[in-house]
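Report on the structure given below.
With one protein chain held back, the other chains of the complex are shown just where they sit.
So, chain A:
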Amino acid sequence: MTDRTYTVALMGNPNTGKSTLFNVLTGLRQHTGNWPGKTVTHAEGECRHRGALYRIVDLPGTYSLYSNSADEEVARDFLLFQRPDVTVVVVDATALERNLNLALQVLEMTDRVIVAINLMDEAKKKGIHINTKKLAAKLGVPVVPISARNREGIDALLDTVDAMAHGRIHTTPLSIRYSPEIERGIAKLLPLVKELMGDTHPARWIALRLLDGDASLLQALKQPPQRLIKEGNAYACCGSVKSV
């Protein structure tokens, strides 16, 4: 038995099968909750694999983390303040181009990412072949093909989650190079951000958001939402109805 619970966040575009995967992983033993102050609901549940306990969090589907809708702020704040042990980005195998936008954004925030390519059955039907090895090499993180509705690939996904949670996987997330002007700005801000925030937050990402004038992020950093402060243990303040 392990002595701690690992947090696994499910992220992805709307309608990519996150909740389907969530239900497969948690066996429908979900606690749903309404985050105070937001109209957005999220679900969390538990999953046991190879003796370890995982807290699975189903985040709202978003196309981005930067457009400042309530859903996107919930997802962004969760990554930023909860810092899940593993973030699984669930992407639609039949619309990779669209879905990878969010995946790249997540890779800028955390290196503990697994890309789960869902709806592989649908892709097969449409004659779409995905070279997951090549994609994993390009993204610098594990890529696991699944079909959540048919419960295919779930064990492989959980094994990868297990390996990442226990520090057995070293990732090299694709880091986007911006124009020289932006890179100069990042370089200038980086030491200041690090001094202010320490090592607990993704400094390059925060510098980028500052350059972008992301007022919503500044607000969140000034006042980390109470419910998301790690020490407070989010369980307690989620107001979740436990319906085991």
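Just so it is clear, contacts are C-beta pairs under 8 Å (C-beta built on N, C-alpha and C of every residue); 3 or more make two chains touch, one makes a residue touch a chain; residues count from 1.
Simple rule for what comes next: contacts and distances are computed from a predicted model.
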item: Name per UniProt, for the chain absent here [options: "Iron transporter FeoA", "Benzoylsuccinyl-CoA thiolase", "Transketolase" or "CitB domain protein"]; value: "Iron transporter FeoA"
item: Residue among A:Thr5, A:Ser19 or A:Ser64 that touches the chain left out of view; value: A:Ser64
item: Hidden partner interface residues of chain A, rising order; value: 13, 63-64, 66-68, 92, 94-95, 97-98, 101, 212-213
